[in-house]
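All protein chains of the complex are present and in place, except for one that has been dropped.
Here is subunit A:
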Amino acid sequence: MELNDVGAMLADTAERLFTTHGDAIEGAGRDGGWADAAWAAIEESGLPLALVPEEHGGFGIPATEALALIRQTGRHALALPLPETIVANAALASAGLPLAEGPVGLAERANARVPWGRFANTVVVATDGGLQRHADLPVAAESTNVAGHPRDQLSIPEGNAGAAAAVPLLELGALARALQMAGALERVLELTVEHVSSRVQFGRPLAKFQAIQQELAKLAGEVAAASAAADHAADAYAVGGDLTFAVAVARTRIGEAASKSTAIAHQLHGAIGFTREHALHRFTTALWAWRDEFGTQRHWTLALGKRALSAGRDCYWPMVVAA
């Protein structure tokens, strides 16, 4: 099979799985449960290996195609740690550690709120000494984020010894969240366009009112910006550019787009968008959570600001161009 066929096939498989198992995943997630069959099917498909180089057991598809799969999970607001598992496997491979078994709990530091920690079979932790891989760790404290997804503290064994990975875990997690947010924002725009086109008030679809059109244009601008910022970070990963800078740009810009876009989308949906019945909330609540996970928006904005300030007036523009 040609490589680009493998990438396309994985994308098709992902779409089919996320659609088929969507309700089950959603239902399980809402009750604090775990969609076993869905995860098994995802693992079977090989999606968790998407970003792993061929020599380490992956498919060898281009990194941008593998990262596009993470974006696709965002388009479904997928309530499973597949993005975390995809990037964790890439990190494990680069560190010469065995790939993950089962879903990964990704901990960018020892006391992190680990996504789906209670369900993780493998835990990957970043320490000062490098990357650690653990199996089934006990949960120290359970909690959830504003989307209702588990974020748990785990009892991670003490000790700083670890293996050297190519890319810091924090950046990988942050890149995943950037891509998920870009995907979710595209769906938020689509849902909002659909809603204002079908909802009739005052005898015509809302879409025909200029005030509504202007708000949607603003929303489209934010989504386009988020999308471009995510692409930019994915490209930086693929070509080995300054990932920390690109991720900081992406998380800062996409976080802002998430805030502005969710506000517009909810305004234009009216009361129906403020319910659990309507799909919109799955995307907006996830966006509200994701903007501050694997480094808060403030963390990334500050990091970027420090770079800008230290570049100074003469080196600022060259820094922007090189980014």
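Throughout what follows, a contact is a pair of C-beta atoms (placed from the backbone, for glycine too) under 8 Å apart; a residue touches a chain by one contact, two chains touch by 3 or more; residues count from 1.
Criterion: contacts and distances are computed from a predicted model.
Only one of "Acyl-CoA dehydrogenase", "Cell division protein FtsX", "NAD(P)/FAD-dependent oxidoreductase" or "Nickel import system permease protein NikB" fits the UniProt record of the hidden chain, and that name is "Acyl-CoA dehydrogenase".
Considering A:Leu67, A:Ala176 or A:Ala225, the position touching the chain not shown turns out to be A:Ala225 (whole complex). Although one chain is not drawn, the whole complex shows that of A:Leu10, A:Ile25, A:Leu189 or A:Ala286 it is A:Leu189 that touches it. Within the whole complex, the absent chain has one touching residue among A:Leu17, A:Leu216 or A:Leu243, and that is A:Leu216.
Although one chain is not shown, part of subunit A still touches it, namely residues 186, 189-190, 193, 196-197, 207-208, 210, 212-214, 216-218, 220-221, 223-225, 227-229, 231-232, 235, 239, 248-250, 252-253, 256, 298, 300-309, 311-313, 316-317, 320-321, 323.
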